[in-house]
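Structure record follows, encoded as C-alpha cells.
What follows is chain A.
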Amino acid sequence: MIEVRGLAKSFLLHNQGGAELRVLRSRTFDVQPGECVALQGRSGSGKSTLLKCLYANYRASAGSIRIGGTEVTSASPRELLRLRREAVGYVSQFLRVIPRVPALAVVAEPLLDDGPYDETAAERARQEAEQLLLRLRIPLRLWSVAPATFSGGEQQRINIARGLIRKRPVLLLDEPTASLDTENRSTVVAMINEARAQGAAIVGIFHDREVRDAVATRVLDMEAGS
Partner candidate 1 sequence: MNEPLLKATNVSKYFGKRTAVDEVSLELWPGEVLAVVGESGSGKTTLLDCLAGRARPDVGRVEYQTRHEGVKDIHALAEAERRLLARTDWGYVHQSPDQGLRMGVSAGANVGERLMALGARHYGNIRDEATDWLTRVEMDPARIDESPRSFSGGMRQRLQIARNLVTRPRLVFMDEPTSGLDVSVQARLLDLLRSLTRSLPLAAIVVTHDLAVARLLAHRLMVMKDGRAVESGLTDQVLDDPQHPYTQLLVSSVLHP
Partner candidate 2 sequence: MNAPVAIAAEARAAARENQYNFAYLDERTKRMIRRAILKAVAIPGYQVPFGSREMPLPYGWGTGGIQVTASIIGPRDVLKVIDQGADDTVNAVNIRRFFQRTTGVAVTDRTAEATLIQTRHRIPETPLAAGQIMVYQVPVPEPLQRLEPREAESRRMHALGEYGLMHVKLYEDIARFGRIATAYDYPVMVNGRYMMSPSPIPKFDNPKLHMSPALQLFGAGREKRIYAVPPWTRVESLDFEDHPFEVQKWASTCALCGSGGSFLDEVITDDRGGRMFLCSDTDYCRRRRDATA
C-alpha cells in the first residue's frame, strides 16, 4: 500500500537563470490494496510528476512516500531497485526503446530480473509473455521483432504487458489506453481490474472518462488543495 504525506516537487533549472518550477505543492493521500486512484486534472497539474515521484523516477523536493513500509524518498539505490523489481510496476506513457530486443523478450524481462538465469526460468517467462501478447492481440509475426517499428498502439500494449507481467502489489499507470482501439482498451481495463482484485494498489492517469469510470475506485483531484 501507498502512504503519501506532504509530497512536493519543484524543478530548479540552474542553466535557465535558476528558474524554479513548482509542480506539486503538497499532496497527502493513501492508497489501500484493492483501490485504484485516478489522478484528475488539466495538463500541467502534476499528474505524471506525481506518478514519477512515486516510482522514484523524480526526486521529491519535500514530503514522504511510503510504499509497503519502505520510505522511497530516502531509500538507497539498491533498495529502490529492489522495490521496483518486486513491488512497484510502472506503465509509462512512452515506450523506452531498447534497440534490437524483440517484443517477446521485452515483455518477459521483468520475470527474469531476480535469480540466476537458467533455461527453465527463461522458458516459463517466455510462455507467460506469450499469453499476454495473445491477450493483447499483438500479431505473432511481431513477437520476434524489436518494438521500435511498431505503431503507437502496439508499443503501448507492449508497455502494458511488460508492466503487468509480474504480479506486483503496487501499479502506477500513466495513460495506459491513450492509443488503443476499443477492443484493446477493454482488454486493458479487464487486466487492471484483475490486478485490483488480486489486491494491487493502483494509481493511474486515465484520459478517457469511460476507462476511468471502469477502473477507478476513487478520484484524486490534482487542482484542489491537498
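Here are some notes:
One rule holds for everything that comes next: contacts are C-beta pairs under 8 Å (C-beta built on N, C-alpha and C of every residue); 3 or more make two chains touch, one makes a residue touch a chain; residues count from 1.
Inclusion criterion for the candidates: all candidates are chains of the complex that A comes from, given by their letters.
Keep in mind the model is a prediction, meaning the values are calculated, not measured.
Candidates 1 or 2 all belong to this complex, yet only 1 touches chain A. Chain A contributes residues 11-15, 52, 56-59, 77-78, 80-81, 96, 98-101, 109, 112-113, 116-117 to its touches with candidate 1 in the complex.
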